[in-house]
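Left out: one protein chain. Kept in place: all the others.
Moving on to chain A:
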Amino acid sequence: MARKRSLIDACLTPKSEVPAGLRYAVSTLTWLVVIGLWSLATYGGFMKDIFLPSPSAVIGAFFRLFEDGTLQQHIWASLQVVVIGFLISSLIAVPLGLLMGTFRVVQAGLEPLVNFIRYLPVTSFVPLFILWIGIGIEQRIMVIFFGTFFQQLVMIADVSRGVSKDLLNASYTLGASRRDALLHVLTPAALPGIVDTLRITMGWAWTYLVVAELVAASSGLGYISMKAMRGFQVDVIFLAIAVIGLLGLFTDTVFRLVRLRLVPWAN
């Protein structure tokens, strides 16, 4: 009676595994469908090319901007803003978040304020930042920082609150001091959660980039889209979007690898 379950069964059973080959095939298919529809709409003449550029137009834009070096220059400008803003934010949010999740006093002091600021839209602060710090790179870094910092703080506090108290208790019965418990138990126990938080908020940092560069900037991927809009160069807008997506994918992969290397025991 032991009938081997069919592939269709496996596909329809919740959380059931399917062969890797099938997974890759389906992923590829999704992309083919998207690109196919896009090609149909543009080459088939259903959409005007000033609204929707064809795939070849976007690739053409890529080579045009790549050959004269402007694309690299703008990618570098954007990367700088995102990475610096994200680093400053993380360097403060990780230790502060750990303290916030560990010490009730710190939590009581910070949580109400942080939860208030966290729900304010970053965009509403852009005029204020411009007024305060001008339109240089600092202003854009500030937008990234403001967008990620408070989210990181709350998420990392949650991670540290989630560390089992029994783990800390066990360390005390082994002779750990409070300092030992913080450095040698709480922090390593929170590390996988910290890396995950950084990975997620890095994605958000990329989304704030465009907000930062749309309003006041003279370089960056958001800036070239803005400029392209004025010149009706839809292909360049599409290119900028695609490049931001690819950069996001790249940093996400970096974080996935970091997690594998840094906390192999948690996988």
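The rule we apply is simple: contacts are C-beta pairs under 8 Å (C-beta built on N, C-alpha and C of every residue); 3 or more make two chains touch, one makes a residue touch a chain; residues count from 1.
Keep this in mind: contacts and distances are computed from a predicted model.
Q: Out of "dihydrouracil dehydrogenase (NAD(+))", "NitT/TauT family transport system ATP-binding protein", "PadR family transcriptional regulator" or "ABC-type polar-amino-acid transporter", what name does the UniProt record list for the absent chain?
A: In UniProt, the chain that is not shown appears as "NitT/TauT family transport system ATP-binding protein".
Q: For the full complex, which residue in A:Leu32, A:Ile50, A:Ile117 or A:Leu167 touches the chain that was left out?
A: Result: among the candidates, A:Leu167 touches the missing chain.
Q: Return the single residue from A:Ile141, A:Val185 or A:Ala212 that touches the missing chain.
A: With A:Ile141, A:Val185 or A:Ala212 as choices, the missing chain is touched by A:Val185.
Q: Quickly run down the residues of chain A that touch the omitted chain.
A: Within chain A, the residues that touch the unshown chain are 164, 166-167, 169-177, 180, 184-185, 188-189, 191, 263, 265-266.
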